[in-house]
Every structure is written in structure tokens, then in C-alpha cells.
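All protein chains but one are shown at their positions in the complex.
For chain A:
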């Protein structure tokens, strides 16, 4: 550690033996901040033994601080926070960035409270001002406003949305160092028993095409039609909250403010009205296609291709047209 050089630190979240890909996006933004500040760009990764670190270095990390221990096998933020805090109090980074995943959003506030500093949630942009202080931009009021926020205390901490920034490009020539850290503390007894129940059926946040169904669907079985369209286009199926609540499909598929935020190349909304809470989860898709019988549905306000029509006529034609299989009724 060179105390003279400030550190911009990324907290990477483990996903199996890999860092969650939001870390690669944070390396993209972090590189800009580190260059502006002439700082080192470091990563702190806690995970089970055998974590992959090469990609973090190739994508620009100066140092990867690695803590490996079986105690990091389960999402128990209290254990992560206790170990990280002890180390971070020594490293004293100027900036700490965490991905705003559900785990990141549970971990970072605890970490900030433990480090006695402020935290800005869910940032969509970050830059250094002329005095080398971090300007954090975040939406609030259910996405209706953007606020620029600064932190009076150090470290300046922010969580950043997944898929907000591009990933840092890998450069196999880039040199960096992996610094293995012993656990600074014994593993605390948190009073929480934790066991995994099941894996998510699908991770729709990573799909390049999402075909979503809403209340325009008459029955659960009709999702089969959307599945076939999704399969044809190499994508996954999403849903509005209404049909998740009706039990048509699991919450794993829910898009929106209280579901998943998706940013696919193409989003196809079938029988979805386009409530603000639904738009919050998909309005940043590259291309939005909407199929709705009601020409005044708000979803058409955000659609690149709006189709006023019955999804039961339109979707089967799409499937056949784009190479899938669906019977002609």
C-alpha cells in the first residue's frame, strides 16, 4: 500500500467463483475517476477459496485485495461487513463503489454506517469535480428527478446500478497485483441461520431479448406463446407484477420497480399498459416494442415500434415470421 496515492476502491460481490459482472462496469467508471484523481484503482473481493481474479486485473484493477474463506459462501452481509470494515479502516480509500444489486444494497449501507460515512444509493453517473471530490448523480422520486449529491465525509461511498455503465474492456497485457489478505477477525456469530432454498429459474437481467406478458394475457398457459417468441429470438420471458401476483409466472420473471431492472437489446411488451412502476424496470432497453389493443396505453409513449392490436393475433405471426413454430388457428 502506498499511502501517498489515493485509492478508488470497488467492492466486488462474489457470484460463485467469479466476481459479479457489475464489478467490470465499476472498473470502467472507476478508471475514469482514478485517472482524474491520479489514484490507484483497487478491488476488494471476498469469496470462497478459488475466486477468479484475472479478469479484474485485465479490466484495469491496480490491485485486487482478496479475502478467501468459507464464511463467504452465503449472503450474510454482517460477516462481510465485519471483515471488510477492519481492512478498510486501514486502507482508507477515498471512494468506495459497490454494485446496487440486492446484496450490494444490503451490504453497502451497513458498511457505510460502520465506517461512519455517507452513502449515495443507486447512482447512474459519477464524476470528479475540480477539487477532486466525487459528484454522484442518482434518480429519486421513483425516477422522476435526478439529484447531484456530494459527501462531506471520507470515504465517499456510492452504490451503482448494474448495467448502467459498459464493462471495462479486457486487456491481457494489463498488469496488476493480487494481494491476499488473511481474515482480520474471527468469524462473528451473527445469530442468523441461513440455507439456500433454490436457484433463480432465470436471470432475466442478463438476457439480450426479453418478451414480457401482462394482464392482456387471459390465462397462465398463454405464456407458452411468449416463451416460444423468446426462444425464437434467443431471449427470456418477463412479466408485469399483475400476472406475477395472479400466479401466472414466478417472481423471478418480474420486471419493474419492485422486480428486476432489465436493459436488453430488445424488449417486447405484450398486453402491458406501461405503468410508471413497470417502465422503471425496462425503459432503458435499446429497442422497445409494444403490443396493446388500447392505442392510448402509456407503453406506446416509450415504444420504438408500437403495434395497436390483439397480442393473440400479433405474437403468433411474429413467431412464424422470425423462424419459430406456432400453430395457425
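Here, a contact is a pair of C-beta atoms (placed from the backbone, for glycine too) under 8 Å apart; a residue touches a chain by one contact, two chains touch by 3 or more; residues count from 1.
Just so we're on the same page, contacts and distances are computed from a predicted model.
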UniProt protein name for the omitted subunit, picking from "Na(+)/H(+) antiporter subunit B", "Electron transfer flavoprotein small subunit", "tRNA N6-adenosine threonylcarbamoyltransferase" or "Urease accessory protein UreD"? "Electron transfer flavoprotein small subunit"
Where the complex has a chain not shown, which of A:90, A:152, A:173 or A:221 is the residue touching it? A:152
Mind pulling the chain A residues that touch the left-out chain? 13, 15-16, 74-75, 77-78, 81, 102-103, 105-110, 112-114, 117-122, 135, 139-142, 144-153, 190-200, 203, 208-209, 233-234, 241, 251, 258, 265-266, 276, 279, 283, 286-289, 295, 300-309, 313-314, 317-318, 321-323
